[in-house]
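Supplied in C-alpha cells, the structure appears directly below.
Here the complex is missing a single protein chain, while all its other protein chains stay put.
Read from first to last, the chains carry the letters A, B and C; within each, the first residue is number 1.
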Amino acid sequence: MQIGFIGLGQMGSAIAANLVAAGHEVTVWNRSLDKATALAAAGATVAGSPAEAAACPIVATMLADDRAVEAVVFGDGGLLAAPQPTLHVSLSTIGLALADRLDAAHAAAGGGYVSAPVFGRPAAAAEAKLFVVAAGPAASLALCQPLFDAIGQRSFHVGDRPSLANVVKLCGNFAIMSVIETLAEAMTLGEKHGLPKAALLEVLTGSLFAAPVYQNYGRMIVEESYRPAGFTAPLGLKDMSLVADAATAARVPMPILSLVRDRLLATIAREGDDIDWAGIARVVADNAGG
Amino acid sequence: MQIGFIGLGQMGSAIAANLVAAGHEVTVWNRSLDKATALAAAGATVAGSPAEAAACPIVATMLADDRAVEAVVFGDGGLLAAPQPTLHVSLSTIGLALADRLDAAHAAAGGGYVSAPVFGRPAAAAEAKLFVVAAGPAASLALCQPLFDAIGQRSFHVGDRPSLANVVKLCGNFAIMSVIETLAEAMTLGEKHGLPKAALLEVLTGSLFAAPVYQNYGRMIVEESYRPAGFTAPLGLKDMSLVADAATAARVPMPILSLVRDRLLATIAREGDDIDWAGIARVVADNAGG
Amino acid sequence: MQIGFIGLGQMGSAIAANLVAAGHEVTVWNRSLDKATALAAAGATVAGSPAEAAACPIVATMLADDRAVEAVVFGDGGLLAAPQPTLHVSLSTIGLALADRLDAAHAAAGGGYVSAPVFGRPAAAAEAKLFVVAAGPAASLALCQPLFDAIGQRSFHVGDRPSLANVVKLCGNFAIMSVIETLAEAMTLGEKHGLPKAALLEVLTGSLFAAPVYQNYGRMIVEESYRPAGFTAPLGLKDMSLVADAATAARVPMPILSLVRDRLLATIAREGDDIDWAGIARVVADNAGG
Partner (left out) sequence: MQIGFIGLGQMGSAIAANLVAAGHEVTVWNRSLDKATALAAAGATVAGSPAEAAACPIVATMLADDRAVEAVVFGDGGLLAAPQPTLHVSLSTIGLALADRLDAAHAAAGGGYVSAPVFGRPAAAAEAKLFVVAAGPAASLALCQPLFDAIGQRSFHVGDRPSLANVVKLCGNFAIMSVIETLAEAMTLGEKHGLPKAALLEVLTGSLFAAPVYQNYGRMIVEESYRPAGFTAPLGLKDMSLVADAATAARVPMPILSLVRDRLLATIAREGDDIDWAGIARVVADNAGG
C-alpha cells in the first residue's frame, strides 16, 4: 500500500520504519530534512511537502501538538493544498475541536479523515507493539487496517465520529497521570511510615494492580528516575490541557484532572522542562518534607 | 494446626470455612451465636468467649473496624484476658495506631502479634483466592504460613513491624478508590461527548489497564450497579479515614485521598448508607448534570 | 473631554451615562444600535463604527470578552482602522495575553493603551461607585484620570505595563469566587448541625469578615437567590478560565482556582446558563444531600 507519512520525531520515525518493514511504499516528509533522510536509507521516498506526500491514497501524521497538525494540513503546501484529496489518518494526540475541524475540512475537500491516536512509548513503537485507537467511517477504517496492523499489537474501533478516538486517547493519558499521582501519594505515605517504596509496589502489582502502567511508572518512582524523560512534563501538561478543554466544553467537573494539571505546573516550575511527567512524584514527596 | 477464629461476618465466615476445609482444628467465636453455629456444622468448635478461643496457639481475627478489634482484645473475656498468651493474627483492615498498640499489648502479655490484612471481596474469600499482606517477626510469620496458604492465592511479607502490613492494605484500598474516581471522571467525560462508557472501558482494560480492579469496578460503573453493595460507602469512608489518620500522623498531604473522602461523604449524604463505595461514580455523573 | 465609548451592555451603559453626566463629550458605539440611541437621548453622539469613535483622543471599551474586544480593535472598522491613532482604555475583564497584544498593536499604530478594568456590579456602576484598577504609562494614566474620576469612587495605579491591571482584576474575581465557595461550605456545615445560615453570616460579617463581598454574597446564599443573575455562571467561568490561562503561562498551581472552576462547570451543567455565579453554593449544598 502507498502510504504518506508526516512527522518523524521519536514516535513517528519508529512507526514509519515499521511501515517500510511491513512492505508498504512509504513517502515521508518532516520539517527538518535529516530525519527524512534516515528513513530514505531504509527504503522510504522523501517528499518535498505534505501536499506531495498526499499523492498517496493514505497519509498518516504523527506530530507534537495541535499547532503542528494545523500547519501540516491547513498551511502552505499542506495536505489540503494537494491537487487530489486523500485519506488523512491522524495518529497524534490532539484535541477534540481540532479533530472535528479536520474531519469537516477533509470532507469538504472530497477526502477522508480518521483519528487513530496510539498508546505506547517509543520503545513500544519500535517493536510495533502500540495500541491503536481508531474512529471514523467503517470504510475508511477498513482501508487503514493494514497500516494499524503494521504498527500495533491491537487496534480498537470506537465509533464513526473520528474525535471519539481522541476522547479515548485523552482519557487514557488522564488515567495514566492519575495512576502516577496515586502511586506517588501512597509510596510517600508508606515511606514516611518506614515501608520501602519497592515493597509497596511489589504487593500492588502482584495482586489487584497487575497492569503495565503500574509496573512501569511504579518502577520509575521507586528509582526516582525522571531524566532523560520518556515523555516530558510539558507534553503531559499539553495533554491534560486538552482534556481540560474537552471537560470545559462538555461541562464535566474532573477534580483529579485539575489536581494533576496543578501538579504538572508545580513540577515544571520547580524542575524545568526536561523532566518526565512521572516527575510529579518528586513534588508529591517534596510536599511531605522530602 | 489449632486455630482460633474470631469474627464471622461475610469475609470471616468464608475464611474460617476454608481453614476447616484445609484440615485445621478451628475454634470459632462470634458476637452473635448463629453464625458460629453454622461453622460448627462444618466441623468447627464454638468457643464461649474470645479468651476461650485463645487457648489455640494462633488466633485470627476478622472484624469490622478498630472498635470491634479493641473489644475482642482488650474487653472482658478478650484475648488478653486468656490464661495463656497466644499469637494474634489480625486480618482486619485497621489503623496503624491500633496495630502498634496491639503489638505492644501482646508483647507485654508474653504473646505475639502479626498484622495480615487481605485484599479481595467475599467471592475471593470463598474461593481461597485472597491476597494476604503480612508483617511481623519472621518466626511468627512462619507459624502463620499454613493459615495464609489455606485462605489465599498468594501472601506477601512486607516487614518485621506488624503495622507495615496495615500501611500496605490502607494504600491498596486508597488506590482502588482512586481508580473508581478516575474511571468515573473519564467515563462521564466520554459519555457527554457521545462515547459509550463500555467502549472506553474496553480500550483501557484491553491495553494499559488490564488489571482486575479496572475490569471489576469499570463494569459496575458501566452497569450503574451499586446495590446490593459488595463493600459499602460507609466502610469505604472508614478506610479512607484510617488512611487520613496515617497521613496526618506522618505529615503527608494526599490530595487524591482528600478528594475521594469528600466524594464518599457526598455519596452517603445523597444516596444513603447502603450504596457500594463504587457509587461515588454516581455523584461524579450527577455533578456533570447527570 | 472628548471620549469615545464602545460597548453599551449593562455595565457600559451605566458608565457612559456617568461620563455624559460629568460633562464629557461622549461619542458612543454599540453593536446593536438601540442601546446607543438611548445614550443619544442623554446627550451622547452616536458613531457609525469603532473607528469613527476613535476620532476622540481617548476611547474606552467595555465589552463582554476577549473575542468582542478583538473584533472592536482588529476587525473591519475597528480602532486600528481609524485614520489617526487614539489612546485606548480597556475597562473590560480580559486576559493577559490579549492585553499585551493590544498594548503592542496600539504602540505600533502610534497610539496608546491603558488597561483599566473595574470592580463593581451594575448598581455600583450606575452610582459611579466603581473601583478602577489602572496600569499603563504615567502620562497615559494622567490623561485618563478625569474619566476614572467620573465613573468610580477610587482608582488605583498598579504599574506601567497595562496587563498588570488585568492581573489584579483577575485575582480579585478569583478571590470573590473563593469567598462564595468558602461561605457555601461553612454555611452548609453549620446548617447540617442546626445552625441557621443567617446566624453564621451575622457573626462572620460582624467580626473579622466585615467586608462588602461577604455581606453581599453571604446574603445571596442565605436567601438562595440566584436568579435573575447579577453576574452569570458562564461569565464567571470565562473569568476563571482567564485566570487559569495566566496561571498556566506562569506555571503557578492554584488549587482553589481549579476547585471553583470545577464548581462552575457543575453549576452550569446542573442549573443552566442563567444562574448567578454565586449559585455554586447550591451545588455545594446538593453535594451534602441538600
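The working rule: contacts are C-beta pairs under 8 Å (C-beta built on N, C-alpha and C of every residue); 3 or more make two chains touch, one makes a residue touch a chain.
Everything numeric in this text was worked out from a predicted model, so none of it was measured.
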{"item": "Option touching the unshown chain, where C:A186, C:L237 or C:L264 are the choices", "value": "C:A186"}
{"item": "Hidden partner chain, touching residue among C:G9, C:G172 or C:G272", "value": "C:G172"}
{"item": "Residue numbers in chain B that touch the chain omitted from display", "value": "237, 241, 247-248, 251-255, 258-259, 261-263, 265-266, 268-269"}
{"item": "Touching residues (missing chain, whole complex) on chain C", "value": "96, 119, 131, 133, 154, 156, 158-159, 161, 163-164, 167-168, 171-172, 174-176, 178-179, 181-183, 185-190, 192-195, 199-200, 202-204, 206-214, 243, 246-247, 250-257, 259, 287-289"}
{"item": "Footprint left on chain A by the chain that the document does not show", "value": "255, 265-266, 269-270, 283, 286-290"}
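Methods note: only the chains that are shown with their structure count from here on.
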{"item": "Copy pair chain B, chain C: interface residue numbering same or different (half cut)", "value": "same"}
{"item": "Superposition rotation for chain A onto chain B, Cα-based, multiple of 5°", "value": "180"}
{"item": "Centre distance in Å when chain A and chain C are each reduced to the mean of their C-alpha atoms", "value": "39"}
{"item": "Touching two or more other chains - residue numbers and ranges from chain B", "value": "255, 287-289"}
